[in-house]
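Shown here is a partial selection of chains from the complex, left in place.
Chains here go by letter, A and B, matching the order in which they are written, and residues are numbered from 1 within each.
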Amino acid sequence: LAIVNVEKPIVTLTTDFGLKDNYIGIVKGLITFLNRKASIIDISSEVPPFNIEAGRYLLETSYLNFPSGTIHLAIVDPGVGTKRKIVIIETDHCLFVGPDNGLFSFLKRSAIKRIISVSNSKYFLKDVSPTFHGRDVMAPVTAYLSLGVAPEEFGPAVKSIVRPKGGRKQKGRGRIIYVDHFGNLVTSLRQDDLPDGKNEVLLNNHKIGPVRKTFGSVKPGKPLCYINSFGYLEIGINQGSAAEYFNITDSSKTKILIAPN
Amino acid sequence: LAIVNVEKPIVTLTTDFGLKDNYIGIVKGLITFLNRKASIIDISSEVPPFNIEAGRYLLETSYLNFPSGTIHLAIVDPGVGTKRKIVIIETDHCLFVGPDNGLFSFLKRSAIKRIISVSNSKYFLKDVSPTFHGRDVMAPVTAYLSLGVAPEEFGPAVKSIVRPKGGRKQKGRGRIIYVDHFGNLVTSLRQDDLPDGKNEVLLNNHKIGPVRKTFGSVKPGKPLCYINSFGYLEIGINQGSAAEYFNITDSSKTKILIAPN
């Protein structure tokens, strides 16, 4: 049996559906239709469209703040309608539901107790549309999990989830993976990825300076870098937008370099 | 008596209030003030301002996903402060509250059990402002409905709701009624509106091609059309934005034509 609190289940949503349309409302409607007891909390509805890396970052840095037994439904799904799997992942702490495309690869292999490939159409809507598996498959699966249906009811166990390819990260080299609402630039580098000693951070060819503790350590309007509250190296502007300051429109073209000072 | 579950009432909101301001929060505050048991779920707060047709589309394609007895409060109200009516509409399945301006015209006459013209100011706030009937009239009416007050308490029954004028739709001719967050273009045409046989869809003078089943049937960056998950013909770009691709800024100037191939 899973770890869901069936008396007061909590469900979170992390999607690229956007807040403009009714997609989020429909997913919440269906979950409520099937389980009126479920409380549903948005982590983000504004993951940049199809950006699995950004969705992963937002979910990774949020999920541990929620109660044990929470069901995290995450939908950033450029492959909807293709043969990508939909999975349920169980850890000691909580459950995840979503497409198996790298969105959950922040979970260490050792933290995962079980992976289920969702295939039992008994738990889907009767007619599954090719473009809205969030409504037709993932919302009802999430609702039935919140009612206490055990993960193994939804399909066979599988051995692994999709993880991004590519060699090991090079120490001190990274890129921007997320631009937040304030225009702060989150890099792929964590505290552990920084070389020891005094360092100078460079974004493309711009010198940002050493790693600082607070925004107040530079004047308003000036750039700085710091370890953000989730442990990632981030570049910001005191009371301003680094995305505007550095004119970042395509984060895939950015290069972060940590150089000895 | 109405069909509301007074133990755990569900209210939905579909408005053009936007998420930036406090209007949605105020409506939720008042409903909660009057009935702490109500659960309130947003369908959309970002209906394009004053766009009744877009609000109708978002509500029409959402409401059946919610539990029986749900109260759907919908506010897209360019006529606020004028003599347009505020109505409660009862069906076998649920209740609707909102301005009588065409927002609910997706409901077939046969599906409507009762229409009430809201006029009993006993259920309004004491001072009704001319510009915020959402707070002063519709939120408290919704809250009292959720407490189990019968629809007939709010005013006299009326025979019909406002429906858009204009002759019958011409088979195979339509326009764009909604642009979603991904830039997908929803047309006014449904599956039934398509002529039989092989068809070519045209948007203004652009050939979009035949109706496809999945996004993956064209290459990334290329346009296609398909029946969306709500049964409407929609034009999209595989992993892109059709609104940007076709530079759609005013959907009222669009023309969809279905031509034999």
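Going forward, contacts are C-beta pairs under 8 Å (C-beta built on N, C-alpha and C of every residue); 3 or more make two chains touch, one makes a residue touch a chain.
Given the structure is predicted, the values throughout are model-derived calculations rather than measurements.
Enquirer: Assuming 2 chains are placed, give the number of copies in the entire complex as this structure defines it.
Expert: The complete complex, not just the displayed part, contains 3 copies.
One rule holds for everything that comes next: only the chains that are shown with their structure count from here on.
Enquirer: Nearest whole angstrom, what separates the Cα centre of chain A from the Cα centre of chain B?
Expert: Centres of chain A and chain B (C-alpha means) sit 30 Å apart.
Enquirer: Taking the touch rule as given, give the residues of chain B at its contact with chain A in the complex, in rising order.
Expert: Residue list for chain B touching chain A: 5, 8, 10, 12, 14, 19, 39, 41-46, 58-59, 61-63, 65-67, 70, 180-182, 213-216, 226, 228-229, 239.
Enquirer: In the complex of these two chains, what residues of chain A are touching chain B?
Expert: Within the complex, chain A touches chain B at residues 17-26, 28-30, 32-33, 36, 40, 49-50, 78, 80-82, 129-132, 135-136.
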